[in-house]
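The other protein chains are all here in position, but one chain of the complex has been omitted.
Moving on, here comes subunit A:
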Amino acid sequence: MSSSEVESALIAFQARDYDECLSCLDRLSHSKDSKVESNRWLVEYLRDGQVNTKDYILQLRSIETEPSEEAKQINKYNEALLLFQVSDVSGAEKIIQPLYTSSTTRKACDRWSFSVGLLYGDILIRSRDEQAMQIFKEMEDRFSVLLGSDSNLALNFHALKGHAHLQLGEYEDAQEEYQKMEKRSDRGNDIRMASLGARIETQKKQYDLALEHLSKCEGKDKERGIFCHNMGCIHHSMGKHHTSLWYLTQSIQNETEESNKGEKEANMKENRRGEVIVSVGYQLLMTGKYEKAFTCLMEGLRYNLRSSRLWLRLAECISLHHHTKYVQSKEAASYKRVRESDEKVILLGTTETSAGEPMSLAFASKCVCNSIYLSDTFAKEGRDAVITKGVLRASLLLSGYIHLCSHQPNLSLEHCKRLLSISNDPQERCLAAIYAAESLCLLNRPNEAIQVLKESSVEKMKEDIRTNTREIESQYLYSLAMASSHLVKRRMYRRRYPSGTERMPLCCPPISVSSEAIKRERESN
């Protein structure tokens, strides 16, 4: 009978025996029930190791005629979970939010509604939305019975709620959630509990305690990926970027090994790889390995094109790489002697990479412009206001530098002026003023250059506790002198030589002149 087939399919699904489950679903296919088809797609996706995510999303979206509202909701939930896994947080949020709203009318012991709420809360945490806490409070009231009866659900709930508290800086509340988890957990080395405890201590800068928390889960193979990743987070907060890098690469290697062993449900799914790659790229950037950082960040772009921070990091890689090469080339300036003569010729080495290279200033210009565009877009949408402003300011400052290096003083000036109008940070203002002044001098407007430098007062900067204050101050004063020198009102140089003289470009053989030029000079005189 078909009802027993339905039960068999469910039992096989819960036991993760996907082949058997598919066999049961095959026998039910005559019923032409679209729900059988939906379940079949799900089982095939899980059986194949959750790699064909895009295909599965397209299948879910292709169902248009679903008579049952419940079935629609289940498909929508699965779609939201998929988008969440591929880091399309905004897409996932758009789908899950109406589901959550409609689920509030259902019974309080409904596990389906609880799952929807938990996923919604996790999505809001990931998008740093403060509404996450409100969702968790509502759920705590609605599902008190369910939370009391099911320990696993309770641990999931308190873990996420604790992380939500930490995002709001509420350490005490996060600690309370941790203690609730301790009471409900039957083992002391639950990875969820350990991760929350470690994060609490990390944010309080108690790194030893953080490491102690996490080390409880060190030996467990299946959770090693999470363990390594979170160890990377701790060391990143400690400023130990090399160690952090080591742990993050270990987490990627572990996840790859688990997949190779056939562990279809490795804890760190393939789609989280994108986030880890970006974290690795950031550590490489902080440790000065710009080219490798660039490669990792470009890989991370595949998973998230709409990250303004990611574009900013790419531009930083290129600009620091360029700056390093420029400094090295100045130190190793080549001296070329052109023919035997009384003059020596000094040739300055060029540091400009060609536009065709991946790490070129032209590409850096595109990256930083993308970052500015996305930051403006997110600001209009009201997303992550504090972080968006910070990224925008950093992008404008970097743009000022990059466009100066690539001989685009107009664009550099425009962005520096914009930054000066929105930033109160002394170091940012000082650097922006330096770039703006150079741009204005290149554009033959030294008056304005001096004005810009004077307006971005260096006095405020002295209050800053950062150690490079003195260096910035000296650079600022140098720029001021440079701009002023452009206005020296004395005749230092004649454009045209007096009659009878000859001119020669310095870098030519020293006794060569242009015949036409001589002729013109003589004719004019």
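The criterion applied here is as follows: a contact is a pair of C-beta atoms (placed from the backbone, for glycine too) under 8 Å apart; a residue touches a chain by one contact, two chains touch by 3 or more; residues count from 1.
Quick note on the criterion: contacts and distances are computed from a predicted model.
K.L.:
Considering only the chain that is not displayed, what protein name does its UniProt record carry among "Protein ECERIFERUM 7", "Regulator of G-protein signaling 11", "Large ribosomal subunit protein mL46" or "CCR4-NOT transcription complex subunit 11"?
P.N.:
So the chain that does not appear here would be "CCR4-NOT transcription complex subunit 11", according to UniProt.
K.L.:
In the full complex, which of A:Gln175, A:Asn254 or A:Ser319 touches the chain missing from this view?
P.N.:
A:Ser319
K.L.:
For the chain left off this view, which of A:Ser23, A:Gln97 or A:Gln203 is in contact with it?
P.N.:
For the chain that is not drawn, the touching residue is A:Gln203.
K.L.:
Looking beyond the chains shown, say which of A:Gln167, A:Thr243 or A:Thr256 touches the absent one.
P.N.:
The one listed residue touching the chain not shown is A:Gln167.
K.L.:
Tell me which residue among A:Gln59, A:Gln175 or A:Ser365 touches the hidden chain in the full complex.
P.N.:
A:Ser365
K.L.:
Please pick, from A:Leu22, A:Val51, A:Met298 or A:Leu443, the residue that touches the omitted chain in the full complex.
P.N.:
Checking the options A:Leu22, A:Val51, A:Met298 or A:Leu443, the one contacting the hidden chain is A:Leu443.
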